[in-house]
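The other protein chains are all here in position, but one chain of the complex has been omitted.
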Amino acid sequence: MSEKRKYMTVPRESATFDRSTMSEIRRAADTGIYDIRGAGAKRKLPHFDDLLFLGASMSRYPLEGYREKCNTSVTLGNRFAKKPIELEIPVTIAGMSFGALSAYAKEALGRGASAVGTSTTTGDGGMTPEERGQSTKLVYQYLPSRYGMNPDDLRKADAIEVVLGQGAKPGGGGMLLGQKITDRVAKMRTLPKGVDQRSACRHPDWTGPDDLEIKIKELREITDWQVPIYIKVGATRTYYDVKLAVKAGADVIVVDGMQGGTAATQDVFIEHVGIPTMAAIPQAVQALQEMGMHRKVQLIVSGGIRNGADVAKCMALGADAVAIGTAAMVALGDNDPKWEDEYQKLGSTAGSYDDWHEGRDPAGISTQDPELMKRFDPIEGGRRLANYLRVLTLEAQTLARACGKNDLRNLEPEDLVALTVESAAMARVPLAGTSWIPGQQQSF
Amino acid sequence: MSTNNLAETSAIETINGVGTIDLATQTVRDLNQALHDQHDEMSIEKWDVLNPKGHHNLAVGVNQKLKIDIHGPAGYYCAGMNQEAEITIHGHTGQGVAENMMSGLVRVKGNASSAAGATAHGGLLVIEGDAGSRCGISMKGVDILVKGSVGHMSCFMGQAGVLAVCGDAGDALGDSLYEAHIYVKGSVKSLGADCIEKEMRAEHIEELTELFERAGVTDQDPRDFKRYGSARQLYNFKVDNAGAY
Partner (left out) sequence: MCGIVGLYLKNDKYESELGKLFAPMLIAMTDRGPDSAGFAVYGDAVDDGTKLTLRHEDENYDWAALAKDIEKALDTKVDWFQNSKVAVFKVGVEAEKVEDYLEQSHADVLVMSSGKSIEILKEVGLPERIVDMFKLENMKGSHIIGHTRMATESAVTMAGSHPFSTGLDLCLVHNGSFSNHNRLRQELKREGIEFTTENDTEVAAGYLTHRLQQGDSLNEALENALKTLDGFYTLTIGTKDGFAVVRDPIACKPAVIAETDDYVAMASEYQALTTLPGIEDAKVWEPEPARIYVWERNGN
């Protein structure tokens, strides 16, 4: 006797073959090419939210805000350079190319950074006059592609950053698709207009730290040893990489975790290569300490820095400064809900839009389209970035004062505890309420 | 890490008006600083570098119309990022000679190692011996003339400029080529992805003739050369080319 069923099982989505995964399989079947997108790793990863500060108590006394100073300045690159970089805040703007970003966006980054006394960084497209004009401190990236590289710009730079890789794609080269190779971009990169830029993943004239050492000396010789040389790596075998970077002669080392963004690369690269930022920092610091170089070769950390708590936690783990990329773009206005209608037309939604390689950004930031670019006001953008940087600094100072510190660099790992076993092991701080740091026997 | 002499560089000796740096007693830093000091106001046009002994980074970042002779073998990156100077290496030279050169003339009397003329934007690089692998890698407008042969992966990702080889070329010539022109007189072991042989027309004969003239080469006939260029199939991604990646 059959009865009409009263109770239907709720449709159950598979955690393995979830909707997003299935749509990606369909897309792959349609096009025959991997998915390319911008931004950093989007899946949930152990990150700084899993760490907490132990504030003031009976044994540790806090500082008053305002009157009782908490210093935020940092000097970068005093190992060999005649002119190290002095920053007023330990937050810098990471390398993002003109080409990936519009000229106005680069200008805004320069305006905002200069207003608060910090640096910006060029990207895989060379130095624009707008950025050099607006940035009081400009770090010039030296990449495998060498697009736009020239000695005049090298001499104009305040520091040189030799890029081995970045967190989003350690081992990958740059990528800029044809639709963003406008006349101006093409000219700067010596490419035909409208052609997909294929970038090399290795430098053309050196491979390995032994040859890098000679290359760094060349860069120093060309610039008469004036400016600091940074080495940037994506976070992978960070402990060994940092040691080798020191041996190769770096003044400053930049470590970029997998949450670090990119303008465009294969999604599979972003999500499955590299390690979380938080897992890289203790490795880098250990390497520096073992060589007696902690605080002598400075460490800049990037990849998913979003608020003053992230900044303070990176400092506590031993970094000298942090760099922001994605966060700076959001501060400028990227993925703003006011463009929701347009994001929907592009098949996305505000907050999720990452097809920056297509050059159709409604916010006018990651595009070369003149009509879209007009929507972005570089002066307003600069003001917004400066505001955001000030908040990052104030928040970090608040936490540092609460821990009794008069300088952000006096924050230490002992000021932190972790909420999960993974984050305790990766950050090498104890699980809250215990003295247990998992994995200590097996660290490097 | 060898220490750097950040103090005053030693005084420059001139012999018959030619600035002379002897690397047996002076440093590479002394040499480069002396050459850079000529930028604002040129007081010494000609320079002799003695006892180079394969040192790295000789005459890098020069930005003045100097005439520099290096009397012996050079190491890596000799004449790196050269602007306007005429630099002659009387011997072999290491990796990356004239890398990222912007203008000027660099002449190697012996052999060049790998990555000769890498990413260079302009000027002329003449190699009288052989060049190693990756000659002209990622070139962005420089002209390179090699009287001998070049190694594998030469002109990899060549974007602009001319690479002319009087001898043979190794494997994967012009892999991932953009718009650089390649001319080879001898044999090509194999062509790289998207690089094909192309027709030699009048304008190409003219281009080679002019290049030989600039390089002071009188014993070559452009008509003996074959031209290679980009098939341009990898310019925008097409599913059927996935195998080339």
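As written, the chains take the letters A and B, and residue 1 is the first residue of each chain.
The rule is short, and it goes like this: a contact is a pair of C-beta atoms (placed from the backbone, for glycine too) under 8 Å apart; a residue touches a chain by one contact, two chains touch by 3 or more.
A quick note: this is a predicted structure, and the numbers were derived from the prediction, not measured.
Novice: Which of B:Q64, B:S113 or B:S138 touches the chain that is not shown?
Specialist: Checking each option in B:Q64, B:S113 or B:S138, the one touching the absent chain turns out to be B:S113.
Novice: With the full complex in mind, choose from B:R29, B:H55, B:K140 or B:H204 the residue touching the hidden chain.
Specialist: Here the residue in touch with the unshown chain is B:H55.
Novice: Where the complex has a chain not shown, which of A:D49, A:E86, A:D153 or A:D211 is the residue touching it?
Specialist: That would be A:D211, which touches the missing chain.
Novice: If I consider the whole complex, including the chain that's not displayed, which of B:G19, B:P73, B:G161 or B:G229 touches that chain?
Specialist: B:P73
Novice: Identify the residue among B:G61, B:G132 or B:G174 that touches the chain left out of the display.
Specialist: Considering the complete complex, B:G132 is the one touching the chain left out.
Novice: In the whole complex, what residues of chain B lie against the chain that is missing from view?
Specialist: Chain B touches the chain not shown through residues 1-2, 53-56, 72-73, 75-76, 92, 94-95, 110-111, 113-114, 130, 132-133, 151-152, 170-171.
Novice: Would you write out the residues of chain A that touch the absent chain, in ascending order?
Specialist: 202, 207-211, 213-214, 237, 240, 243-244, 247
Heads up, the rule we're going with is that only the chains that are shown with their structure count from here on.
Novice: Which residues of chain B touch chain A in the complex?
Specialist: Against chain A, chain B makes touches at 1, 4, 6, 28-29, 32-33, 36, 56-57, 60-61, 63, 75-77, 80-81, 83, 95-96, 99-100, 102, 114-115, 118-119, 121, 134, 137-138, 140-141, 156-157, 159-160, 176, 178-179, 234-237, 239, 242.
Novice: Okay, in this complex, where on chain A does chain B touch?
Specialist: Spelled out, the residues of chain A in touch with chain B are 31-33, 80, 82, 145-146, 149-152, 154-155, 178, 190-192, 194-196, 198, 200, 204-206, 211, 213-215, 217-218, 220-225, 249.
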